[in-house]
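Left out: one protein chain. Kept in place: all the others.
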Amino acid sequence: MSEIPNSFTLDGQLVPFEPGQTILQAALAAGHYIPHLCSSPELKPHGSCKLCTVVVNGRHGSACTAHAMPGQDVQSDTPDLNGKRRLQVQMLFVEGNHFCPGCEKSGNCKLQAVAYDLEMLNPHFPHFFPQRPVDASHPDILLDRNRCIMCEQCVEASRDIDGKEVFGLAGRGLASHLVVNSPSGLLGDSALEAGDKAANICPVGAIVHKRVGYAKPIGARDYDTLGIRAQARAAAEGEGP
Amino acid sequence: MTQPTPSLDQVLPPILARHGNDPTRLVQILRDAQDQLEYLAPDTVTALARALNIPRTRVESCVEFYAFLHDQPRGRFRILFSDNITDRMLGNQALFEHMLKRFHLAPGQVSEDGLVSVGLTSCTGMCDQGPALLINNMPITRLTPRRVDEICDLVQSGLPLADWPSHYFKVEDNIRRAEVLLGSGFRSGDALRAALARGPEAMLAELKRSNLRGRGGAGFTTGVKWELCRKARADIRYIVCNADEGEPGTFKDRVLLQSFAERVFEGMALAGFTVGARQGLLYLRAEYQYMMPHLLAVLERMRAAGLLGRAILGQVDFDFDIDIHLGAGAYVCGEETALIESLEGKAGRPRIRPPFPVTSGYLGKPTVVNNVETLCKATEIALHGGAWYEAQGTKQSTGTKILSVAGDCERPGLYEFPFGVHVSEVLAECGARNAIAVQVSGASGMCLSPEEFGRRIAFEDVPTAGAFMIFGPGRDMFEMALNFADFFAHESCGFCAPCRIGTGLVQKMMHKIAAGQGTRYEVNEMLRLRELMRTTAHCGLGQTAGNAVFDTLQKFRPAYDRRLQDTDFIPAIDLEAALARARAMAGRDDADAHLGAQA
Partner (left out) sequence: MTVSVPAPHSGPAAGPRKLKVATASLSGCFGCHMSLLDLDERLLQLAELVEFDRSPITDIKHCGPCDVGLIEGSVCNSENVHVLREFRSHCKVLIAFGACAVAGGLPAMRNGLDVGDCLKEIYCDRVGPGGLIPNDRELPLLLDKVYPINEVVRVDYFIPGCPPSGDAIWKYLTDVIAGRMPRLEHPMLRYD
């Protein structure tokens, strides 16, 4: 057991936690970044992107779903795990159609920011270049499935925060894709509104607001100066005592 | 010609009423609707969502998730060839091609008159009597060129399937070696009587004493599972029998349900009595739909005999009954939490664990999920006690195990052995000579080479859910790995990224190697992907999806090497083919309009 009762070690450093917290929540609160994409502090743990996979007492598990326990030995920032994470991000890049130079989310995109953090230099694998439809039927919101990474944050946000269930995940395997709750299947016929959480939570450029475009100039975007890891650290310090 | 499609207003209300307008029965409702409407059109999806008061996306998600639910017309005769490696070894590909040729169809295409479609499906559990197919969910086994021609003639005659000669649909048990489970006579009701006489606490004690472990493959101790469920604080508990026998090469549960159904159901009632559950659910894989009438009849018989229903065997406080849910074509539903999602009328994507089903399962209530064979074994323990049971098998793997033996041997079928049996003994018993490999426990299992045939079938050595596929001299183990790579890419549920994309990448690389375009580069990439999936995938499907490629690379490397090019790189794209469209559009065929192989 460690000296502080509610604490575990993360890469050798003591991390305190509150009962009920996941390893990821406790780590982030203490300013330790563990790469993740499908998890959001506003949503229930989902555990689909598997980027936050850590080794807990010798066993692999998702930091976003595993509960923190006293005395756990958690390995995260290791060459093996970071190598696997880089591989996973590369897989996400070749699975969809991600053309950063032509995406208005570029610079504010979590997939890109995580890839920067993991020093991904190229997508590595042969691209699938799937055919995926774009839905521009909504007056305010654009749904570009080419950029979707199936994290289901919009699905959960719409269901659990907006109370609307606008989105769902259909199909299976590589044919998985977002579907929209309306008779036509089009976003324009759904109950989605621009102010909904689901319209504002997408970590990538799959759900973006129309008439915004490249609003922030290069240099002033979310991840232009401070990387996602440094921001996580800064956020924890800001909320600290 | 296609009959006039009945209108939704006529079809849906009775189906919905039969299922109590209950959205948790969505998969069953969709199956029933499809039976009458032939396929689930967008209007049907919308109407069902409205009637059940659930988001349309949930209905759509289900329809697109399950292989046996269709959003497009599939023909009045829907033929699916089982495409497990054992079917391939028995020549299913030539038969498949032959049938396609006779109907002038491409795979999956529906004939213009809407009569028939012919496609492939994952293992249908008929490996001991393959090659096999399903026609409108009815199995036809032991296919020969002649049989295929007869089927084609019958289809073209338009004779309704119900009027086809019954011998086509005969499914054999092929029990080759029987011990306590398959061999001893079972008097319906005896196990339950014994349990009632003991009482739940004592029954649990016997079960723990027996050290019975789950027969679905994972080998969790059944007594502990039942105890956790019994102790979980709740008003309602459920017993689920996992009959989603989708692991390629496994067919023992089919026989248990076909010929030992009373025993399976009594095992469920026994579990209900022990943990305090009043409702049981049998989750039957779609491929075994043909058994439904038989199973429903058995349930009726047992109710009539006072073995199910109210006050079972006169015990006033013991009510238990069983409902059967049909799957709709998804291997992943064999994973217990995916199975529960499916039971609740959703796409079968595995849940986050913990919580485990024993505390929060079906409808959030404590649920025991047991394999068909496990529940049968529980009846043995009720009858003979834990000490008797524990004396069989090995210390860590007690009792007997039923193996589904298929592939290159004289007598494929079911073999019941005490745990601890050597692989070589099984091979000798079934008449397999000079085997070069045995794939134990299906696509997710372990590939053994001859130097390992001295190993034992047991949780502590070679664990298995039952599949035992034998490969004789001259077999190409790369073909097996390729078949399984296709299988996993097809069956990955898509929830977690490593499995969703990893199985797709491995499949592409295996096909590149199969086409003679592979290099050591792809081999190394597949090993990396396998390690990634093994350590990061969400459930057992993804964690084991790379096993067959890994094992065959370790043990049958020449099967790969002879396909590999001795160069460091070959593009995955066919550049010459990539110019075809532009070449045709420009009407060119000059030398500059072609790209040869790499200079």
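By letter and in written order, the chains are A and B; residue numbering begins at 1 in each of them.
In this section, a contact is a pair of C-beta atoms (placed from the backbone, for glycine too) under 8 Å apart; a residue touches a chain by one contact, two chains touch by 3 or more.
Please read these numbers as outputs of a predicted model, since none were measured by experiment.
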Displayed chains contacting the withheld chain: A, B
Absent-chain contact - pick from B:A94, B:L363 or B:A586: B:A586
Absent-chain contact - pick from B:A106, B:A311 or B:I573: B:I573
Residue in contact with the excluded chain [from A:G20, A:P79, A:G102 or A:G238]: A:G102
Listed residues A:P16, A:P123 or A:G188, member touching the removed chain: A:P123
Residues belonging to chain B that touch the chain removed from view: 568-569, 571-573, 575, 577-588, 590-593, 595, 598-599
Residues of chain A (touch criterion as defined above) contacting the omitted chain: 93, 97-103, 106-107, 112, 115-117, 119, 121-124, 126-127, 129, 131-132, 146, 218, 223-225, 227
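In the analysis below, only the chains that are shown with their structure count from here on.
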Centroid spacing, where centroids are CA-atom means, of chain A and chain B in whole angstrom: 33
Residues of chain A touching chain B in the complex: 45-51, 53, 60, 62, 65, 84, 87-88, 91-92, 94-95, 125-126, 128, 149-150, 165-176, 179-183, 185
Chain B residues within the chain A interface of the complex: 42, 46, 55-58, 60-61, 63-65, 330, 347, 352, 489-498, 500-505, 508, 525, 528-529, 531-532, 535-538, 572-573
